[in-house]
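With one protein chain removed, the remaining protein chains of the complex are shown where they sit.
Take a look at subunit A:
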Amino acid sequence: MDKVTRLVSEKGIVIFSKSSCCMCYAVIILFKELGVKPLVHEIDEDPEGREIEKALMRLGCNAPVPAVFIGGTLVGSTNEVMSLHLKGSLTPLLQPYKSP
């Protein structure tokens, strides 16, 4: 949990992913299309990946990946991200982190 907290405070937009997960790839592509560069953490390439996975599940995620954090707060997985975006609420959230 500490590692998760530490990682999500490192950068504005943090996405936990697995290198084999194509849905994670889709979410990362979306964020890039929206003009931001998320910090992607591939937990299957992290020796502490198991603990991170458990921590993410404890935070309430159905699937551990993709897990999107903005400004240190858990936004959710693919469903939540897509809903937010179609509601028009995602872009304002990303505004502070857009590269000029």
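We take it that contacts are C-beta pairs under 8 Å (C-beta built on N, C-alpha and C of every residue); 3 or more make two chains touch, one makes a residue touch a chain; residues count from 1.
Note that contacts and distances are computed from a predicted model.
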**Asked** Out of "SEC24 homolog C, COPII coat complex component", "GPI-anchor transamidase", "Transcription factor TGA1-like" or "tRNA-splicing endonuclease subunit Sen34", what name does the UniProt record list for the absent chain?
**Response** "Transcription factor TGA1-like"
**Asked** Which of these touches the unseen chain: A:V27, A:I43, A:I70 or A:L93?
**Response** A:V27
**Message:** I need the residue numbers on subunit A that touch the omitted chain, in ascending order.
**Reply:** 20-23, 25-27, 29-30, 33-34, 78-79, 82-83, 85-88
